[in-house]
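The other protein chains are all here in position, but one chain of the complex has been omitted.
Up next, subunit A:
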């Protein structure tokens, strides 16, 4: 159960090596050292290292093999994740950015982006929602992106997958509310992580830890939609309404 001060006892991270996801897990583990964490991701040294780091903070950690591009296995992955008991907070943090110029010219690259960022989010999201509905409580954090709000020339394939992702989880927000589950859609702007390595940081760029702080706060106050940083809400609501001929000429 998430207690009165917002500390969960169990956490499932889908995308077990996500820097933002791990920063969230670390925050919770520091607040409650007996936290039970499941890191779902492709088996790798990085996944093991992440588990070791959380164990050092006192958390009980298990790793769970999870491949976003094998949608047929997703229901089973979710079943396994819930085998040890209720999950208080689930962070859905897997995703790829890819080379955006290749993404709209190479069908394989485009398909990979679509399969990981959108299809897997749905094939994992459906059985996950079902488990959360049955347990009658819990918080689901879905890491969307400001890029899904209005597609830009520079990353519109990525943006299109996040737009679909965002619409699906925003819908789950409504569907799960009456079942005691809070779905929080998080829309970060540019986050300096390995995903964006080598790219020029956009204005208002954030660190993974800053986004994690926003997420922990949002879970505590049961918010259904947050931007990171918060000022992005205003920025995007302006950008959303900029006429297309002008928008396409903006320098990003």
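Points worth noting:
As a convention for this text, contacts are C-beta pairs under 8 Å (C-beta built on N, C-alpha and C of every residue); 3 or more make two chains touch, one makes a residue touch a chain; residues count from 1.
As a convention for this text, contacts and distances are computed from a predicted model.
Entry comment: the absent subunit's protein name, as recorded by UniProt, is "Decaprenylphosphoryl-beta-D-ribose oxidase", drawn from "Decaprenylphosphoryl-beta-D-ribose oxidase", "Endospore germination permease", "Electron transfer flavoprotein-ubiquinone oxidoreductase" or "MoxR-like ATPase". The omitted chain makes contact with just one of the residues A:69, A:111 or A:134: A:134. Shown as candidates are A:67, A:86, A:112 or A:209; the residue that touches the absent chain is A:86. Residues 1-7, 9, 31-32, 34, 86, 134-137, 178-181, 220-222 of subunit A touch the missing chain (whole complex, contact as defined above).
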